[in-house]
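Heads up, this is only part of the complex; the chains shown haven't been moved.
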Amino acid sequence: MKGWFGRSLRYKTPLEKIMPSGRAMILAYDQGFEHGPRDFKENPRSADPLEIIRIAKEGGFTGLVVHRGIAEKYKQEILKSEVPLILKLNGKSELYTGDDPYAPQLYAVEDVISLGATAVGYTVYTGSKYENEMNQEFARIVVEAHRAGLVAIGWMYPRGKSLRKKMLNDEDPTVVAYGARIGLELGADIVKVKYTGNVESFRWVVKCAHPTKVVMSGGPRTKTEEQFLAQVKEVMKAGAAGIAVGRNVWQREDPLEFSKKIREIIFK
Amino acid sequence: MKGWFGRSLRYKTPLEKIMPSGRAMILAYDQGFEHGPRDFKENPRSADPLEIIRIAKEGGFTGLVVHRGIAEKYKQEILKSEVPLILKLNGKSELYTGDDPYAPQLYAVEDVISLGATAVGYTVYTGSKYENEMNQEFARIVVEAHRAGLVAIGWMYPRGKSLRKKMLNDEDPTVVAYGARIGLELGADIVKVKYTGNVESFRWVVKCAHPTKVVMSGGPRTKTEEQFLAQVKEVMKAGAAGIAVGRNVWQREDPLEFSKKIREIIFK
Amino acid sequence: MKGWFGRSLRYKTPLEKIMPSGRAMILAYDQGFEHGPRDFKENPRSADPLEIIRIAKEGGFTGLVVHRGIAEKYKQEILKSEVPLILKLNGKSELYTGDDPYAPQLYAVEDVISLGATAVGYTVYTGSKYENEMNQEFARIVVEAHRAGLVAIGWMYPRGKSLRKKMLNDEDPTVVAYGARIGLELGADIVKVKYTGNVESFRWVVKCAHPTKVVMSGGPRTKTEEQFLAQVKEVMKAGAAGIAVGRNVWQREDPLEFSKKIREIIFK
């Protein structure tokens, strides 16, 4: 439906903004917190949030993930870019090596609304000793995000000592599917998960999370561009909604060109 | 009393909805959280919440137990099914193997009222190192549920290291009766407990919980249908109000047919 | 002072209700929580709260101690009995064997006002590793109880590893007097303590708690009725205000007859 002045009158829901035509291509930029500046060494311009906002905009991304500090300092630039803002609500540095992973919620949902967020994100390390704390925090975030009209995205990464004792690794289909399912049970709209390595097993992940949407986590930069693009093709074939990628884009020589290749797979 | 248009004017209390004619037959579907997708392998359609809502409706269940995420995503479908909604307020994954069981409260009672819940459920592992936390959470839930006009159901499962040291297992009559009694002391309207193995000892459980109602927990699928149906007959004979069952129904080849057999025992 | 219709116009304070003529005879019924159903085996009718309410009323008790669940389910019956209701606000099961005793507060003072409570009770295990938590909770309860016009009763039971290391047991006069004194310092109106074994030492306990009133804790059923009645006589001689008793009444063959014998000592 269009109004008399030719513009669509239809309001886009937050989920539609991040998933136009049902597909998502999200640029992740919380590595400065999680891994520190070492991730910027490959491409020193990537240390500058402005460069990333440019990539997000010109690369046609449907979402940009940052921490609150960056969102606040570049509020105007992000708004102007029109890339939907995804606020990562938890984080931890890699300097501390604890017994089991836990990244606590750092900001309240109400602290990010005024920054123009379209979505909030939170990592749940299912299987960690601190699983309970994370389930509680994410469950609460979902309630508050939906009340505020925001999309809730779960970084669902089962991990920790208990898994190692059970000889499970964090890319086992059973493990990835379990994490994705917890996302649904807690009410996530989108879950970000590791790739399981093949189409069939990833289809099971997608099925167990349904109707929650599944996006693949980009992970560290693959040796060749082709390796990464092949993964993207497979997850799309398995029924995923898209990907959330960081280093595989902004550590490359030409992030925009590579973004284009990804875009063509996801939105073809 | 009936109004002039022939419909009963009498308001049904929430407890009457879940226990029409004083009997309860509840379909449990929180296993995706507690055990993960492995429970769906037996019958892959069971991964889909819509399939479970269909079984609850067509199988004549008087309650459906789900987590908040599923209740939110399928709010309309559950409302249309007219099966009373029971919101499970706590949960944990089986990926983490802690020192002693504890599944923390994930949602507030007020977070589930608008989803149309008739009841809330919570698991108390009496005897666990975290017994105190659970008693506190459940006591609070009962107060808030009753204030909001909801039924409070306790999953009363004594468990943990202390019991093992005392050579007690979680189906000992003493143990089951103690759990059921804590349910009454904390104000539960219904307690869900393990079967003690024979009618006489289960009658003691029912007596110790009185006037709180007792339903048997279904547990893992029994080898034969008869084994399960025999248990249902015994608990009903012992004075229980019914059962809460999951895998024993939706892991079977024909869940509806088996539901009918259970229904005939409980409501005969 | 009496009004024209012959009824006393004077309002009875909550403390006067529980201590008419300055003496208290309280029936304790929180054992279903603390010890579980095993305490009911002796006299199976004692599992039924209605039977206990009957004993409280017909036995002439000046207070009945129960947990919130029972108070809520039998609100009408307790009100009709006219026995002042004492809500026990904390509790723990004996299934868990922790490092040191702690029974956390389970209900807020405001959660029990509408149930018609005249008093609230709380156990402090002074000397336990969790002493601080209990002192904080009880101090808070006293403030809130007095604000709401309720009597605050402290179950003052010094206990735990630290005492064992110091070769102290929980009936040593030093220990009992210390517990009673903490009750005064925290503002309790009545403290319930163990008997020290002789009149003189119990007099010191009463003195150290003054002006807080002291009642003796009944404990497990004594072998003979005489043993228990002798204790009651001694504590009254030592200046105590009365007793709080459970098993020594409702585990006996004829609870009412035995109640009468106690009553005659306390109110003679």
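For clarity, chains are labelled A, B and C in written order, and residue numbers in each chain start from 1.
The working rule: contacts are C-beta pairs under 8 Å (C-beta built on N, C-alpha and C of every residue); 3 or more make two chains touch, one makes a residue touch a chain.
It should be emphasised that the depicted structure is a prediction, and the values quoted were computed from it without experimental measurement.
Undergrad: May I ask how many copies the whole complex comprises, since the file places only 3 of them?
TA: When the whole complex is considered, it contains 5 copies.
Methods note: only the chains that are shown with their structure count from here on.
Undergrad: Counting only chain pairs that touch, give me the topology of the graph as line, ring, star, complete or other.
TA: Here the contact pattern is a line, an open path with two ends.
Undergrad: Quote the value, from 0 to 180 degrees and to the nearest 5, of the angle by which the CA atoms of subunit A must be rotated to coincide with those of subunit B.
TA: It works out to 70 degrees.
Undergrad: Measuring from the mean C-alpha position of subunit A to the mean C-alpha position of subunit C, what distance in angstrom results?
TA: 57
Undergrad: Where in subunit C do residues touch two or more of the other chains?
TA: none
Undergrad: Would you pull the subunit B residues touching subunit C in the complex into a rising list?
TA: Contact set of subunit B toward subunit C: 126-129, 131-132, 135-136, 139-140, 142-143, 146, 158, 160, 162-163, 165-166, 168, 174-175, 177-178, 181-188, 204, 207-208, 210-212.
Undergrad: Which part of subunit B faces subunit A closely enough to touch in the complex?
TA: Residues 30, 32-33, 36-38, 40, 44, 47-48, 67-70, 72-73, 91-93, 95-98, 102-108, 111.
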